[in-house]
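The structure that follows is given in the form of structure tokens.
Only one protein chain is missing from this complex, and each of the others stays in its spot.
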């Protein structure tokens, strides 16, 4: 049994981690941390459905140093800029970290500063961090002590675009990502933007051209492409709780059919336990609800020479907690799919 | 490994059975049957999210006799009146049956006829059938070959009311059940009543005084009470996919406090693996989404002498497929919770 | 043209008032007030859909005395306990007031104190206030300067129950109201209870036995009954933006058929411009979305001797702003339906 601690347990990524890990055959949750207002509260006070499942009370980050030794691995699900202060301590205590926040997703401090307005004081760890997308960096993940778990939009976008970008099939800078997200991506914090009556029965774009995940997508696709790579990224808040659909567009350098591209995607992701390439139908976010799967389909508009990739994930699972568990499995020598074999809860 | 077949695999109860059984450690799905229009279609054509999970094609009921010997147990998820024709054949072939439909829920043929307008031609099996509510009939379920799996409204209503009725705490005929159901209770069939635009953003009562589940609730509570027991039952279609909340009202014969009743409920359901009695908060259907749990809370209006019980289930799991798996576990000597340890997918 | 001011314009009742009054042929909105944080903001900054429709900026209550003379009538949509401080000033300035809050709904100070924990310092006005339910108090409304606009649950409940109570058809204290409300009833304030992911796909009871509207229903039905009248009231938060369905139950003193009761309701509400008695079908909240209508249907369970009334309104219109406009029309000698002839926006 691997003993783990969860920091940020009170948020939606945190509770999803708990839900997954409570049924993971090889993991024991030893402690939970949440914000000051939750100090001493049982997690089942915050989430009544956990009553009888996990009776831990929430601690706070000031206790980290005291209790970090009780675990082998720490999950951090924090707003950006906070993990920076704690990751070094955890690593130096000889533990592993999976950071679900943004602090270690850019190996280039300047890019991090551009998008997040913060300076990395401990650049050493920035260099050590592995971007936790197993489909692209499995070998590195297995060997690292520090994983920067990808954001939800980047997971759907990068995995959806990677085969095209890697093979150099699309022109620069033609890549467009029109992404549709459920409201849970905004977290559990109460604000006018997330209340039911403002979101229900309405869809809107937001953070056009300046969503921080755009920086993450560009940075990571530049690595895949081997050259600087800009994208146009427009996220949309969609009236549903879970799920992301990224509809990705690119101009093909030369004519390729949808069938050829589908074959290419199948080959690219061959053997991947959580990637399904659909044929003859478009993916619906419902197909992956509650699962760690990503479903992808590819179409081509031959008249305009445009490739259209549709990529769906559950934003809280493959886009956050599920991928974190997948990374934990890899870092810990467990079967990659351990604890992650859920089938969608359909309908 | 127990080999099973599923009849009615194309409906929502059927697909939920598949979703549960694919992750059940002791079960193998050997064949599927669905309606004529699905003959020969792979289940993943009907439900794309099952692609790669189960590649069986649908057969039809005319093949039942030929293939019933391949399995030990058959799940039937059929409209009422059809199972009657097949249950005898399955039993006579030496197999077990769990009928998720209504045909064997009334041990009294006259009551069945009253509510369903049909005559049981094989009354012998009607007598043998056990009503599959493990919290009330566990011992009988373990010994039978034929389980009549309860309806969704009856599961929430009977388990919510049973302690009060059993202990004779409420006057006759004061029991009222105001039930709120998600739309999936109406099945996958397309009709004007279930289309998105007619259901979204609206709630309405339906089948007031004549919903067939009212007959089932009355029949079963009469057994619990040991005397004829009438209820007022008003179901409501609620704009959500899953879940039932039964708000149950009764006039208390003498003053009892909410605390006393909560203690009574806790004792009544002590040791039950899927019953949670909540204290200090009301149950939300979200708490049990995707799980086999029932959550119950009890309140009292002391001024009017009214007890108020709130009972929530996932209509497709504890209200259908999950309870069927629980019954299968009991009939087969497996741990009762095997394959049913899901935690709610929250949010 | 009647000149009006709206206090509490930033909330959902306030914006609904604006939406109705902007198309009212006889009304001009002269000023708006909202909370301190909105001071100086144009209403279209708070509600972008009003851009180009109304370009007023929000003022705050400290300016009331200065500008009250610019209008003939003031709408107050405030949290309870605040209107008390301003109503006397408005009346003494010779203006009319419609208070959409709770402060003047109880002509008995003790009852107000019991439910709201506050003392009325100006009991004189409490006595003058008319409860603004035109179907019961039209004559008084026409003559008053101060209307206490009913709450949303009370509107649906009282109008649904009044014919039964008035005619003495049901036993005491058998009246039960199981009410289902859309989330907009909770207002525009952001808190954990109202965020999308906590409300979507889930229904739950809340404030069982202690919702303040229970006091209002009891107080007003006691007036209708001519004797103290207690009810059991259980509100439920339902995953939809708008609408209330009150399902009302009572024990009939003697057998009466649904047809007889339907005829009684039709007679009771004959000539009422906003009451529709449905026959042969149950009311859906969708039928009244965006309108000032209340739809009511009556059924009887003859076995248990229970009457079942289903009553639906749009909580923000007939349950708040629409009823306020109806009251304004009456107080101002305008046609009662002026500005209120909307048909439901269906689907």
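To keep things simple, chains are lettered A, B and C as they appear, and every chain counts its residues starting from 1.
The rule we apply is simple: a residue touches a chain if its C-beta (ideal position, glycine included) is under 8 Å from a C-beta of that chain, and two chains touch if they have at least 3 such contacts.
In this text the structure is predicted, and so the values were computed from the model without any measurement.
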Across A:44, A:85 or A:232, the one contacting the chain not displayed is A:232
Missing-chain contact, candidates C:48, C:255 or C:333, resolves to C:48
Contact with the hidden chain, among A:22, A:176 or A:224, goes to A:176
Hidden partner sits against chain C at residues 12, 15, 19, 22-23, 47-53, 184, 188, 200-201, 241-242, 276, 278, 281, 284, 286-290, 341-347
Note that chain B touches the absent chain at residues 12, 183-184, 188, 190-192, 194-201, 239-241
Hidden partner sits against chain A at residues 173-174, 176, 178, 180, 182, 197-198, 200-206, 208-209, 230-232, 234, 236, 238-243, 245, 247, 249, 251, 282-287, 289, 299-301, 303-306, 308, 310, 312, 347
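Just so we're on the same page, only the chains that are shown with their structure count from here on.
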Interface with most residue-pair contacts lies between B-C
Touching at least 2 other chains, the residues of chain C are 197-198, 200-201, 239-241
